[in-house]
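Left out: one protein chain. Kept in place: all the others.
When the chains are written out, they are named A, B and C in that same order, and each has its own residue count from 1.
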Amino acid sequence: MPDWNNVRADFPILHQQVNGKPLVYLDNGATSQKPRRVIDALVHYYERDNSNVHRGLHTLSMRATDAYEGARARVAKFINAADSAEVIFTRGTTESINLVARSWGHAHLKPGDVVLTTEFEHHSNLIPWQQAAKAAGATLKFVPLLGADGEGGLDLAALDTLLTPQVKLFAFTHISNTLGTINPVTELCRRARAVGAVTVIDAAQSVGHAPLDVRQIGCDFLAFSGHKMCGPTGIGVLYGRRALLDKLAPDETGGGIVVSVTYQDATWKPAPERFEAGTPNVAGAIGLAAACDYLDALGRDKIAAHDDTLVRVAMEKLSALPGIRIIGPRAGAERSGLVSFAFTGVHAHDVVTFADEDGIALRGGHHCNQPLMRKLGLTSTTRASFYLYNTVEEIDRLVASLQRILKFFGP
Amino acid sequence: MPDWNNVRADFPILHQQVNGKPLVYLDNGATSQKPRRVIDALVHYYERDNSNVHRGLHTLSMRATDAYEGARARVAKFINAADSAEVIFTRGTTESINLVARSWGHAHLKPGDVVLTTEFEHHSNLIPWQQAAKAAGATLKFVPLLGADGEGGLDLAALDTLLTPQVKLFAFTHISNTLGTINPVTELCRRARAVGAVTVIDAAQSVGHAPLDVRQIGCDFLAFSGHKMCGPTGIGVLYGRRALLDKLAPDETGGGIVVSVTYQDATWKPAPERFEAGTPNVAGAIGLAAACDYLDALGRDKIAAHDDTLVRVAMEKLSALPGIRIIGPRAGAERSGLVSFAFTGVHAHDVVTFADEDGIALRGGHHCNQPLMRKLGLTSTTRASFYLYNTVEEIDRLVASLQRILKFFGP
Amino acid sequence: MSDLADLYQQVILDHNRRPRNRGKLPTANRVAHGDNPSCGDQCSVYLRLDGDRIGDISFDGSGCAISQASASLMTTQLKGKTAAEAEKLFGEFRDIVTTGNAPEEISDIGAFAGVHAFPARIKCATLGWHAALNALKGDPVTATTETHKD
Partner (left out) sequence: MSDLADLYQQVILDHNRRPRNRGKLPTANRVAHGDNPSCGDQCSVYLRLDGDRIGDISFDGSGCAISQASASLMTTQLKGKTAAEAEKLFGEFRDIVTTGNAPEEISDIGAFAGVHAFPARIKCATLGWHAALNALKGDPVTATTETHKD
């Protein structure tokens, strides 16, 4: 077992006071903090190796290329991809999903086709499919969420009727950033495959929190962001099965993706280059690889167990607060390390502002999940989301702060 | 005048040996090195303020948002935009141009329309227009380059016949990364405006090298990359006139760009948010603002004069080498701080490999400019591109190295 | 806590707990809707113009204490005002929430002076006002606080 208190020492940002109190950072669902090792990787790159990649034959350029391609191989290993070429670097989850929605959608969606997704997708895994469906004259359908508080997870029985051969693509989140629901992704991929639908997994909330194996899951595409898994901002990944990638046209075009260019035409390199027009975020990729090293050194299974411990404690203690409504599944195998809740009569933003006065960073709002909020009859929730550096004592501070808030706003 | 030797002290990467010789970095056209101040800005952000932006009300999130929006305002000032909302953060020049080509192209280009560009655009300012023209059934036309070695610059007389009212958009580079040509952008914009064409300037090679004022130039869109102007990788800018941006649909969709979302539909925030779906490269934007501060503290006019001094010396000394062919304009007001050349009988890649053995970083190849190479009857050139930290002594080392190479490969 | 106590003044807590003029105004001849897309705060303002004066006004919506109290207080302030007077009052209100300076002669809306220490909440405080001004302009479009620079 890693010593979780030593882990805190790895994160410079945690050792500060906010409003006179030691910072308690519980906004990991939005973005994670960065360990010294990741920051050092960026600094080292800029101080020793910085150069443009691929097109250079001088020493710095070769070093930068090796580091960049090494980062790709590292990420491929992190998700157990069969081949580094299946790892495309993007800005983040949102761009990765847009890439599939546009390139794949443009090539494959026709009028009458169905794109299937779920009722609790992040806007980034919803609006790109609205756009793709509209552009093609296809229909967007939703697997329902069960339970008045969304506690029942995906309606797998409804999937039987929804997953018809008309479904060309099925996009779903691995972990809901609002409900904390962990979807049965392997089963979903298996069932999609049975009707010939391509699968796209939004792994923004999962890949840095638990072991993840794209081949075991059996997905076609998988998207995630570096910044939510201890990596830098501005870097993310689209994993795509080689067989599918090689048939896709590039999404963005420009330098670095071409074999031959005339004034009127161009031909493309294979993946991954085909999908990475222009100078990539070289430092970002290198920082992401350092984050993979950091997380694997601790063990993602251990991180998942730690998240689970924290969310169990949090849910137990939060449940005791008056007027609280917690959404999403109970603690357990279907619940990730975050908890969203609402109080009768106290709005999430007031909660967040008060908690901040106690040095506690929470998120309040619709969590980029407006249709889900509406379905649950909520306008916003407060979310506490945990990661490897959080502690049980921090949850106690959260609970104490919430008690004070309820008293302040109380009748 | 800045003390240019002190400037070198600001760049940690320069103080190293490559192949046993002090590094001479002459590959600034591909990417620039980063001063301590920019690296420190990244480290400070990750160690003190890192958080997701816009959607948070806790202290770190407000600090991150202020820093990110402050960076936008800083960049707006750097290019003298009328309004911060005219600065959209992207990954770089390539993505910025793709954004316009897709969003603007999709909304405005019709069969029969003409998109005009030049014969010496970087692939990143060529292929997106090929794609946009093809998608719309429009025609792509080219303003010719004058002179067997491209020394005559753009054929402004031909522009009279080419710039018809059918031209809906005119995209051109400010400075050619291959020829070193500085285009008369203000005049080009004026003439485009006269026929009602929208203008797009590729400022990748110019914005960090000389003062630049989008309002004085009078362009509609302008694209550049942070990494070529002392900033981090993975961040760039699309400047767009507010009046045009507010009429454009988003390019990528997802979290952060919406006012209201239902399961089937979404409405958009105004610029700049509308064009920045997903978590942006927050640290990258902050680093880019630090680069603006750094360059403006030195004075971009001084940097331009320094580049000019170096390129004059370089062109004079290089001209004396046997069998050399230098492309692009003569040194002077129309030539930026880079020089591309070819030797009879010695290929650019062999030149680059030999120079590297002497610690000198050059670039050899087609410079993402294949059609231009073909037009000039070349397959590749060697390019030396200068920046603020380069010195006349480094040019002497370059010339000595080239002499040795010519001797080695000589008859 | 002193900043927070300033933010959540008694007047604000009171308006939040017992909002005035809340609900759809049946006699309204103008309506506008305000949205704070980052937070999800929403506010609709209904008003009845009698000649050039606001004869009656109400609001509806959901959001934090600041946005709800501000909209509630606003309705009590705007009744009987002309459009020009309403705009002037909004100018004063905006000065208060951005600078924290509340001139002595200004009473109730001065309670919002504490907002200035929480710049992220300024949008909450002005949401209802933006909707009201839009309604007065006869501009039924959604006011989003993202388009306004306050």
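The rule is short, and it goes like this: a residue touches a chain if its C-beta (ideal position, glycine included) is under 8 Å from a C-beta of that chain, and two chains touch if they have at least 3 such contacts.
What you see is a predicted model, and the numbers here were worked out from it, not measured in a lab.
**Student:** Counting contacts across the entire complex, name the shown chains the missing chain touches.
**Tutor:** By the stated touch criterion, the chain not on view contacts A, B.
**Student:** With the full complex in mind, choose from A:Met62, A:Leu156, A:Val195 or A:Val313 the residue touching the hidden chain.
**Tutor:** Per the contact definition at the top, the residue touching the missing chain is A:Met62.
**Student:** Looking beyond the chains shown, say which of A:Gly112, A:Pro270 or A:Gly323 touches the absent one.
**Tutor:** A:Pro270
**Student:** Have a look at B:Asp40, B:Asp296 or B:Asp350 and name the one touching the chain we're not showing.
**Tutor:** Looking across B:Asp40, B:Asp296 or B:Asp350, the contact with the absent chain belongs to B:Asp350.
**Student:** Provide the residue numbers of chain B that touch the chain removed from this figure.
**Tutor:** 346-350, 353-354, 357, 364-366, 370, 373, 379-380, 408-409, 411
**Student:** Take the complete complex as the reference. Which residues in chain A touch the chain that isn't displayed?
**Tutor:** Interface residues of chain A facing the absent chain: 54-55, 57, 62, 65-66, 258-260, 269-270, 273.
One rule holds for everything that comes next: only the chains that are shown with their structure count from here on.
**Student:** Averaged over CA atoms, how far is the centre of chain B from the centre of chain C? Could you give it in whole Å?
**Tutor:** Distance between chain centres: 46 Å.
**Student:** Between chain A and chain B, tell me the centre distance in angstrom, where each centre is the average of that chain's C-alpha atoms.
**Tutor:** 31
**Student:** Centroid from C-alpha atoms only, then distance chain A to chain C, rounded to Å. What do you get?
**Tutor:** The mean C-alpha positions of chain A and chain C differ by 37 Å.
**Student:** Going by the contact rule already set, what residues in chain C reach two or more other chains?
**Tutor:** 38-39, 121
**Student:** Any chance you could list the residues of chain B touching two or more other chains?
**Tutor:** Chain B, residues with two or more chain partners: 55-57, 258, 260.
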